[in-house]
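Of the protein chains in this complex, all but one are displayed in their positions.
And then chain A:
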């Protein structure tokens, strides 16, 4: 038996971290190679992470809801010796090198290893460091950090004198230095992870971070009960401590609880394992948050759990009682009626992307309206044909084609600014991103080579991508490589907006709803179907005049769809 650690693999180009949404297995479960073990949400897609081992789940290192950098160990498996021939061989090779170094010219080591020897060596490799004696030279702090990060310290390359391993080496290894071959083949790509971020959580290395204040849980539990009773009269959603005798929780959950100053026995849960109440990290956080908002809403009892300075600027009494002074600089505490929603996963990815775009590219939005009588007719004419071919024909393919016409004429809108290189790349492909609203937030799947595709083909592709975006079944690669984006907010309603560019693209076209609106024709106000357009551009790259000219070309093609045939 060997224990294999498994790191979060690179789940898509350039994805540096993901939120572990759901564990599909629990310790003790038997898994087969390629069986999905977890769902991870990364850069706008929900992907299943498959096991690369046959074996039994030994330990889960990550809580559901946690952000995990690519390359971090998330799970370990107990792997049967004969379970994976490939692994065993790779490891015994490493073992052989190590023991050769140890034994010098010991004959026995150089003979052909049989299966049994293989297994033994594979076992030995688990703890086999580079030094001959099975020793790793690292200070206690580095060794503890290795355990904390789930790193086999024997596999870490030391950068100190003589190969001594420091904390930085351990961290580097944890972050995706899957340089050691023994780590398993499936994680090789982890080292591609760009821009490794510091690994999360290792804050209480050694004893430095440990609080010396002793909290007696019995007393604390009882007090918070009274506290909650008081609170209940003022705020109906104040949590009741469950005050159980025993509670099952993973060590990681207990750690979260300690950090938040919450007694796991008090955390409400309906979940049970083996007949005992079972609490997850999420439960603990939710309870801690509920306690905090309670503290903000009512006079905090003097000895209510007060794990971290809660900003109670709304209540001077509470501040006095709790002993934590309100600080104007901190965001105000949520009121009793407020709900806190985690800013993580897709939401945070979108947020970061928006922030980056808006703060990087000076946006200018150009508005205009196309009169689309002919387009409406053209679509109506093509519709039966489309239905016969089982295609749901919307206006989107026409718009996409019209945009390609505009982009061909004004390539600067189909571009990317590479500031560092001091160059603007005018893209040769016409890959259009289509923004799709999903329950989890905005997703932008990309239709490639729009210039080469027919209307029906585009219709099919857009529908398929949109449907899968809503089901969150898109692969990360399907959201990459766009050169220009479209956002169809009109599908929900509205005329004009100020779309935000899908950075590093330089332009985005927003579509209002196609509706009959008053237009002036021959001096008369008449009703005609119109399509309001909102074009945002990166003003660093594109001039306002260019944007307007581009919009004109697009409108021309929408107003005279026959022109699309000339493309």
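FYI, a contact is a pair of C-beta atoms (placed from the backbone, for glycine too) under 8 Å apart; a residue touches a chain by one contact, two chains touch by 3 or more; residues count from 1.
Simple rule for what comes next: contacts and distances are computed from a predicted model.
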{"item": "Name per UniProt, for the chain absent here [options: \"Nitrite and sulfite reductase 4Fe-4S region\", \"Nickel import system ATP-binding protein NikD\", \"Dihydrolipoyl dehydrogenase\" or \"A-type ATP synthase subunit A\"]", "value": "\"Dihydrolipoyl dehydrogenase\""}
{"item": "Touch with the omitted chain, as defined above, among A:65, A:139 or A:441", "value": "A:139"}
{"item": "Touch criterion as defined above, residue of A:28, A:162 or A:523 at the omitted chain", "value": "A:162"}
{"item": "Chain A residues touching the omitted chain (full complex)", "value": "101-103, 131-135, 137-140, 143-144, 147-148, 160-165, 210, 212, 214-218, 245-246, 250-252, 254-255, 258"}
